[in-house]
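Here the complex is missing a single protein chain, while all its other protein chains stay put.
Let's look at subunit A:
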Amino acid sequence: MPKRSIQMFLRNKISAYLIVFAFFMIALFGGISIGTIQVPFRDIAFLLSHHFFGTSLHGVDPSFDNIVWKIRFPRVLLAALVGASLAVAGAAFQGLLRNPLADPYTLGVSSGASAGAVMVLFFNVQFSWLSGFTLPVISIMASIVTIFIVVLFAQAIERSLKVETIILTGIIFSSFLGAVISLMIALTGEELRQIIGWLLGSVSMRGWDYIQLILPFFLIGTILLIIHAAELNAMSFGEEKAQHLGVNVRRKKLIVLIAGSILTGAAVAVSGTIGFVGLVIPHFIRLIWGPDHRHLLPLSMFAGAGFLILADLVARTIISPTELPIGVITSIIGAPVFAIILLRKHRKGRRTA
(Lines give C-alpha, C1' and ligand atoms only; values in the text may rest on other atoms or scores of the structure.)
Protein backbone atom coordinates (compact mmCIF):
# COMPACT_ATOMS: atom_id res chain seq x y z
CA MET A 1 0.00 0.00 0.00
CA PRO A 2 2.65 2.63 0.87
CA LYS A 3 4.77 1.35 -2.03
CA ARG A 4 1.98 1.92 -4.46
CA SER A 5 1.32 5.40 -3.19
CA ILE A 6 5.01 6.25 -3.62
CA GLN A 7 4.85 5.00 -7.18
CA MET A 8 1.73 7.06 -7.76
CA PHE A 9 3.52 10.02 -6.29
CA LEU A 10 6.52 9.57 -8.58
CA ARG A 11 4.38 9.05 -11.62
CA ASN A 12 2.56 12.19 -10.68
CA LYS A 13 5.82 14.18 -10.51
CA ILE A 14 7.16 12.68 -13.73
CA SER A 15 3.92 13.50 -15.49
CA ALA A 16 4.23 17.01 -14.12
CA TYR A 17 7.61 17.46 -15.79
CA LEU A 18 6.33 15.92 -19.03
CA ILE A 19 3.31 18.20 -19.14
CA VAL A 20 5.25 21.35 -18.34
CA PHE A 21 8.07 20.53 -20.76
CA ALA A 22 5.57 19.74 -23.53
CA PHE A 23 3.88 23.07 -22.89
CA PHE A 24 7.23 24.83 -23.14
CA MET A 25 8.15 23.10 -26.40
CA ILE A 26 4.77 23.83 -27.98
CA ALA A 27 5.07 27.47 -26.96
CA LEU A 28 8.63 27.60 -28.31
CA PHE A 29 7.73 26.18 -31.70
CA GLY A 30 4.49 28.13 -31.83
CA GLY A 31 6.34 31.34 -31.02
CA ILE A 32 8.83 30.76 -33.82
CA SER A 33 6.29 29.53 -36.33
CA ILE A 34 3.51 32.10 -36.05
CA GLY A 35 3.81 35.63 -37.45
CA THR A 36 3.26 37.59 -40.62
CA ILE A 37 5.10 34.78 -42.41
CA GLN A 38 4.22 31.29 -41.20
CA VAL A 39 7.14 28.91 -40.78
CA PRO A 40 6.18 25.19 -40.60
CA PHE A 41 7.29 23.25 -37.47
CA ARG A 42 9.25 20.84 -39.65
CA ASP A 43 11.34 23.61 -41.14
CA ILE A 44 11.98 25.09 -37.70
CA ALA A 45 13.26 21.73 -36.48
CA PHE A 46 15.64 21.45 -39.44
CA LEU A 47 16.84 25.01 -39.06
CA LEU A 48 17.55 24.70 -35.34
CA SER A 49 19.23 21.35 -35.89
CA HIS A 50 21.34 22.98 -38.62
CA HIS A 51 22.51 25.76 -36.33
CA PHE A 52 23.04 23.64 -33.23
CA PHE A 53 24.39 20.42 -34.70
CA GLY A 54 25.53 21.43 -38.17
CA THR A 55 23.10 19.14 -40.00
CA SER A 56 22.12 19.96 -43.58
CA LEU A 57 19.15 22.23 -44.27
CA HIS A 58 17.14 19.59 -46.16
CA GLY A 59 16.04 22.17 -48.69
CA VAL A 60 14.38 24.60 -46.27
CA ASP A 61 13.61 27.98 -47.81
CA PRO A 62 16.73 30.09 -47.04
CA SER A 63 14.57 33.16 -46.33
CA PHE A 64 13.15 31.22 -43.36
CA ASP A 65 16.65 30.99 -41.97
CA ASN A 66 16.80 34.75 -41.60
CA ILE A 67 13.38 34.96 -40.02
CA VAL A 68 13.94 32.07 -37.63
CA TRP A 69 17.58 32.43 -36.63
CA LYS A 70 17.99 36.22 -36.77
CA ILE A 71 14.61 37.46 -35.59
CA ARG A 72 12.11 35.02 -34.12
CA PHE A 73 14.32 32.50 -32.34
CA PRO A 74 16.32 35.06 -30.32
CA ARG A 75 13.11 36.87 -29.49
CA VAL A 76 11.38 33.68 -28.34
CA LEU A 77 14.46 32.59 -26.44
CA LEU A 78 14.71 35.93 -24.68
CA ALA A 79 11.03 35.72 -23.72
CA ALA A 80 11.69 32.21 -22.42
CA LEU A 81 14.70 33.29 -20.36
CA VAL A 82 12.91 36.31 -18.92
CA GLY A 83 9.79 34.26 -18.14
CA ALA A 84 11.84 31.48 -16.57
CA SER A 85 13.91 33.94 -14.52
CA LEU A 86 10.87 35.77 -13.18
CA ALA A 87 8.97 32.56 -12.38
CA VAL A 88 11.90 30.96 -10.56
CA ALA A 89 12.70 34.16 -8.67
CA GLY A 90 9.03 34.55 -7.76
CA ALA A 91 8.80 30.98 -6.47
CA ALA A 92 11.94 31.45 -4.39
CA PHE A 93 10.84 34.80 -2.94
CA GLN A 94 7.41 33.43 -2.07
CA GLY A 95 9.03 30.52 -0.26
CA LEU A 96 11.63 32.62 1.49
CA LEU A 97 9.22 35.35 2.52
CA ARG A 98 6.55 32.73 3.38
CA ASN A 99 4.09 34.84 1.49
CA PRO A 100 2.19 33.64 -1.57
CA LEU A 101 1.65 37.28 -2.50
CA ALA A 102 5.34 38.04 -2.80
CA ASP A 103 6.80 38.36 -6.28
CA PRO A 104 10.18 39.19 -7.77
CA TYR A 105 9.35 42.88 -7.42
CA THR A 106 8.47 42.86 -3.73
CA LEU A 107 11.97 43.62 -2.54
CA GLY A 108 12.51 46.67 -4.72
CA VAL A 109 15.05 44.98 -6.99
CA SER A 110 12.98 45.69 -10.07
CA SER A 111 12.48 49.30 -9.00
CA GLY A 112 16.24 49.57 -8.75
CA ALA A 113 16.70 48.09 -12.20
CA SER A 114 13.95 50.32 -13.64
CA ALA A 115 15.34 53.43 -11.99
CA GLY A 116 18.74 52.63 -13.52
CA ALA A 117 17.25 52.11 -16.96
CA VAL A 118 15.02 55.18 -16.82
CA MET A 119 17.97 57.25 -15.71
CA VAL A 120 19.92 56.07 -18.75
CA LEU A 121 17.01 57.06 -21.00
CA PHE A 122 16.36 60.32 -19.16
CA PHE A 123 19.92 61.58 -19.14
CA ASN A 124 20.58 59.90 -22.45
CA VAL A 125 23.73 58.30 -21.07
CA GLN A 126 25.87 56.39 -23.49
CA PHE A 127 29.14 54.80 -22.50
CA SER A 128 31.15 54.13 -25.59
CA TRP A 129 32.82 51.03 -24.12
CA LEU A 130 29.41 49.50 -23.52
CA SER A 131 28.13 50.55 -26.95
CA GLY A 132 24.45 49.51 -27.16
CA PHE A 133 24.45 47.77 -23.81
CA THR A 134 24.60 50.85 -21.64
CA LEU A 135 20.99 50.51 -20.56
CA PRO A 136 20.85 46.83 -19.55
CA VAL A 137 24.28 46.88 -17.91
CA ILE A 138 23.51 49.97 -15.85
CA SER A 139 20.13 48.46 -15.03
CA ILE A 140 21.60 45.18 -13.75
CA MET A 141 24.17 47.10 -11.73
CA ALA A 142 21.43 49.27 -10.26
CA SER A 143 19.41 46.18 -9.26
CA ILE A 144 22.39 44.55 -7.54
CA VAL A 145 23.23 47.79 -5.71
CA THR A 146 19.58 48.02 -4.65
CA ILE A 147 19.39 44.54 -3.12
CA PHE A 148 22.60 45.16 -1.19
CA ILE A 149 21.29 48.45 0.16
CA VAL A 150 17.98 46.77 1.08
CA VAL A 151 19.75 43.93 2.92
CA LEU A 152 22.21 46.25 4.67
CA PHE A 153 19.40 48.57 5.69
CA ALA A 154 17.30 45.66 6.97
CA GLN A 155 20.32 44.44 8.89
CA ALA A 156 20.80 47.89 10.43
CA ILE A 157 17.22 47.73 11.68
CA GLU A 158 17.64 44.25 13.05
CA ARG A 159 20.71 42.07 12.99
CA SER A 160 18.95 38.75 12.56
CA LEU A 161 17.46 39.88 9.23
CA LYS A 162 13.90 38.67 9.75
CA VAL A 163 11.81 38.34 6.62
CA GLU A 164 9.25 40.82 7.96
CA THR A 165 12.00 43.43 8.17
CA ILE A 166 13.21 42.58 4.66
CA ILE A 167 9.70 42.96 3.23
CA LEU A 168 9.23 46.32 4.94
CA THR A 169 12.61 47.56 3.77
CA GLY A 170 11.80 46.36 0.25
CA ILE A 171 8.54 48.30 0.31
CA ILE A 172 10.31 51.45 1.50
CA PHE A 173 12.86 51.25 -1.32
CA SER A 174 10.29 50.28 -3.95
CA SER A 175 8.16 53.29 -3.23
CA PHE A 176 11.13 55.62 -3.01
CA LEU A 177 12.59 54.42 -6.32
CA GLY A 178 9.11 54.38 -7.84
CA ALA A 179 8.82 58.04 -6.92
CA VAL A 180 12.22 58.76 -8.50
CA ILE A 181 11.03 57.08 -11.71
CA SER A 182 7.78 59.07 -11.67
CA LEU A 183 9.75 62.26 -11.13
CA MET A 184 11.90 61.57 -14.17
CA ILE A 185 8.83 60.73 -16.23
CA ALA A 186 7.20 63.97 -15.12
CA LEU A 187 10.28 65.95 -16.10
CA THR A 188 10.60 64.24 -19.46
CA GLY A 189 9.37 65.96 -22.55
CA GLU A 190 9.50 64.15 -25.86
CA GLU A 191 11.23 60.98 -24.58
CA LEU A 192 8.13 59.94 -22.60
CA ARG A 193 7.07 57.23 -25.05
CA GLN A 194 10.43 55.56 -24.91
CA ILE A 195 10.46 55.44 -21.09
CA ILE A 196 6.86 54.25 -20.78
CA GLY A 197 7.42 51.68 -23.51
CA TRP A 198 10.45 50.35 -21.67
CA LEU A 199 8.64 50.25 -18.33
CA LEU A 200 5.74 48.26 -19.79
CA GLY A 201 8.19 45.67 -20.97
CA SER A 202 9.10 44.16 -24.31
CA VAL A 203 11.32 41.44 -25.71
CA SER A 204 11.30 42.67 -29.30
CA MET A 205 14.30 43.69 -31.39
CA ARG A 206 16.84 42.64 -28.79
CA GLY A 207 18.76 40.00 -30.75
CA TRP A 208 21.40 37.51 -29.64
CA ASP A 209 23.43 40.10 -27.70
CA TYR A 210 20.74 40.41 -25.06
CA ILE A 211 20.56 36.64 -24.72
CA GLN A 212 24.27 36.58 -24.07
CA LEU A 213 23.74 39.26 -21.47
CA ILE A 214 20.98 37.53 -19.51
CA LEU A 215 22.16 33.92 -19.90
CA PRO A 216 24.98 33.89 -17.30
CA PHE A 217 22.75 35.59 -14.70
CA PHE A 218 19.95 33.18 -15.51
CA LEU A 219 22.20 30.13 -15.13
CA ILE A 220 23.85 31.29 -11.90
CA GLY A 221 20.59 32.41 -10.32
CA THR A 222 18.57 29.35 -11.31
CA ILE A 223 21.21 26.82 -10.32
CA LEU A 224 21.80 28.55 -6.98
CA LEU A 225 18.10 28.49 -6.21
CA ILE A 226 17.52 24.91 -7.32
CA ILE A 227 20.32 23.58 -5.13
CA HIS A 228 18.75 25.47 -2.22
CA ALA A 229 15.32 23.93 -2.72
CA ALA A 230 15.50 21.92 0.51
CA GLU A 231 16.45 25.05 2.46
CA LEU A 232 13.52 26.92 0.91
CA ASN A 233 11.22 24.12 2.03
CA ALA A 234 12.58 24.37 5.55
CA MET A 235 12.38 28.17 5.59
CA SER A 236 8.75 28.19 4.52
CA PHE A 237 8.03 26.79 8.00
CA GLY A 238 9.60 29.87 9.54
CA GLU A 239 13.17 30.81 10.19
CA GLU A 240 13.32 29.38 13.70
CA LYS A 241 11.99 26.04 12.52
CA ALA A 242 14.50 26.05 9.65
CA GLN A 243 17.31 26.65 12.11
CA HIS A 244 16.06 23.82 14.30
CA LEU A 245 16.10 21.56 11.27
CA GLY A 246 19.75 22.42 10.75
CA VAL A 247 19.60 25.19 8.13
CA ASN A 248 22.22 27.92 8.37
CA VAL A 249 19.41 30.42 8.03
CA ARG A 250 21.34 33.68 7.74
CA ARG A 251 23.70 32.46 5.06
CA LYS A 252 21.11 30.57 3.04
CA LYS A 253 18.73 33.49 3.20
CA LEU A 254 21.37 35.81 1.77
CA ILE A 255 22.16 33.33 -1.01
CA VAL A 256 18.48 33.02 -1.95
CA LEU A 257 17.99 36.80 -1.80
CA ILE A 258 20.98 37.47 -4.01
CA ALA A 259 20.22 34.66 -6.48
CA GLY A 260 16.60 35.80 -6.79
CA SER A 261 17.68 39.40 -7.20
CA ILE A 262 20.21 38.54 -9.92
CA LEU A 263 17.46 36.77 -11.85
CA THR A 264 15.00 39.61 -11.38
CA GLY A 265 17.50 42.37 -12.09
CA ALA A 266 18.74 40.70 -15.28
CA ALA A 267 15.19 40.03 -16.49
CA VAL A 268 14.06 43.60 -15.85
CA ALA A 269 17.23 44.98 -17.43
CA VAL A 270 16.70 43.20 -20.76
CA SER A 271 12.93 43.44 -21.01
CA GLY A 272 11.49 46.02 -18.64
CA THR A 273 9.08 45.31 -15.80
CA ILE A 274 6.88 42.47 -16.95
CA GLY A 275 4.33 41.79 -14.27
CA PHE A 276 2.30 38.76 -13.25
CA VAL A 277 4.66 35.99 -14.39
CA GLY A 278 6.61 35.90 -11.15
CA LEU A 279 3.50 36.04 -9.00
CA VAL A 280 1.20 33.67 -10.79
CA ILE A 281 3.28 30.93 -12.37
CA PRO A 282 4.68 29.61 -9.05
CA HIS A 283 1.20 29.88 -7.55
CA PHE A 284 -0.26 27.93 -10.39
CA ILE A 285 2.37 25.17 -10.18
CA ARG A 286 1.99 24.97 -6.41
CA LEU A 287 -1.75 24.64 -6.76
CA ILE A 288 -1.44 21.62 -9.02
CA TRP A 289 1.72 19.85 -7.90
CA GLY A 290 2.28 21.06 -4.35
CA PRO A 291 4.71 23.44 -2.70
CA ASP A 292 7.85 21.25 -2.60
CA HIS A 293 10.54 23.59 -3.95
CA ARG A 294 12.61 20.73 -5.36
CA HIS A 295 9.93 20.40 -8.02
CA LEU A 296 8.33 23.82 -7.80
CA LEU A 297 11.44 25.65 -9.05
CA PRO A 298 12.16 23.60 -12.20
CA LEU A 299 8.46 23.28 -13.05
CA SER A 300 7.99 27.04 -12.62
CA MET A 301 11.01 27.63 -14.84
CA PHE A 302 9.52 25.79 -17.83
CA ALA A 303 6.00 27.05 -17.22
CA GLY A 304 7.19 30.65 -16.88
CA ALA A 305 9.25 30.36 -20.07
CA GLY A 306 6.36 28.90 -22.06
CA PHE A 307 3.89 31.41 -20.66
CA LEU A 308 5.97 34.45 -21.58
CA ILE A 309 6.61 33.10 -25.10
CA LEU A 310 2.85 32.80 -25.59
CA ALA A 311 2.21 36.23 -24.08
CA ASP A 312 4.78 37.72 -26.47
CA LEU A 313 3.20 35.83 -29.36
CA VAL A 314 -0.18 37.36 -28.54
CA ALA A 315 1.35 40.79 -27.99
CA ARG A 316 2.85 40.91 -31.48
CA THR A 317 0.09 39.15 -33.44
CA ILE A 318 -3.23 40.21 -31.94
CA ILE A 319 -3.43 43.62 -33.63
CA SER A 320 -0.51 43.10 -36.01
CA PRO A 321 1.43 44.99 -37.24
CA THR A 322 1.12 47.06 -34.01
CA GLU A 323 2.85 45.43 -31.03
CA LEU A 324 1.32 45.64 -27.60
CA PRO A 325 3.48 45.82 -24.50
CA ILE A 326 4.01 42.26 -23.27
CA GLY A 327 3.41 43.23 -19.62
CA VAL A 328 -0.14 44.23 -20.52
CA ILE A 329 -0.79 40.88 -22.17
CA THR A 330 0.57 38.80 -19.29
CA SER A 331 -1.88 40.45 -16.94
CA ILE A 332 -4.84 40.58 -19.32
CA ILE A 333 -4.58 36.87 -20.14
CA GLY A 334 -3.05 35.66 -16.91
CA ALA A 335 -5.37 37.27 -14.38
CA PRO A 336 -8.69 35.81 -15.63
CA VAL A 337 -7.17 32.39 -16.35
CA PHE A 338 -5.68 32.29 -12.91
CA ALA A 339 -8.92 33.48 -11.33
CA ILE A 340 -10.86 30.67 -12.99
CA ILE A 341 -8.32 28.04 -11.96
CA LEU A 342 -8.33 29.31 -8.38
CA LEU A 343 -12.12 29.24 -8.26
CA ARG A 344 -12.41 25.72 -9.70
CA LYS A 345 -9.65 24.34 -7.53
CA HIS A 346 -11.25 25.72 -4.37
CA ARG A 347 -14.69 24.43 -5.33
CA LYS A 348 -13.25 21.00 -6.01
CA GLY A 349 -11.27 21.07 -2.77
CA ARG A 350 -14.39 21.89 -0.82
CA ARG A 351 -16.35 19.10 -2.43
CA THR A 352 -13.76 16.44 -1.71
CA ALA A 353 -12.97 17.69 1.79
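Please note the rule applied: a contact is a pair of C-beta atoms (placed from the backbone, for glycine too) under 8 Å apart; a residue touches a chain by one contact, two chains touch by 3 or more; residues count from 1.
The criterion applied here is as follows: contacts and distances are computed from a predicted model.
S.K.: When you check the chain that is not on display against UniProt, which of "Glutamyl-tRNA(Gln) amidotransferase subunit A", "assimilatory sulfite reductase (ferredoxin)", "ABC transporter ATP-binding protein" or "YeeE/YedE family protein" does it turn out to be?
M.R.: Not shown, but named in UniProt as "ABC transporter ATP-binding protein".
S.K.: Any idea which of A:Gly178, A:Gly207 or A:Pro291 touches the chain not displayed?
M.R.: A:Pro291
S.K.: Using the document's definition of touch, tell me which of A:Ile196, A:Leu245 or A:Ile288 contacts the absent chain.
M.R.: A:Leu245
S.K.: Of A:Leu192, A:Ile227 or A:Ile319, which sits in contact with the chain we cannot see?
M.R.: A:Ile227
S.K.: One chain isn't shown here. Among A:Ser33, A:Thr222, A:Ser236 or A:Thr330, which residue touches it?
M.R.: Hidden-chain contact among the options goes to A:Ser236.
S.K.: For the chain that got dropped from the picture, name the residues of subunit A it touches.
M.R.: 2, 5, 9, 94-95, 98-100, 227, 230-231, 233-234, 236-238, 240-241, 243-249, 286, 290-292, 353
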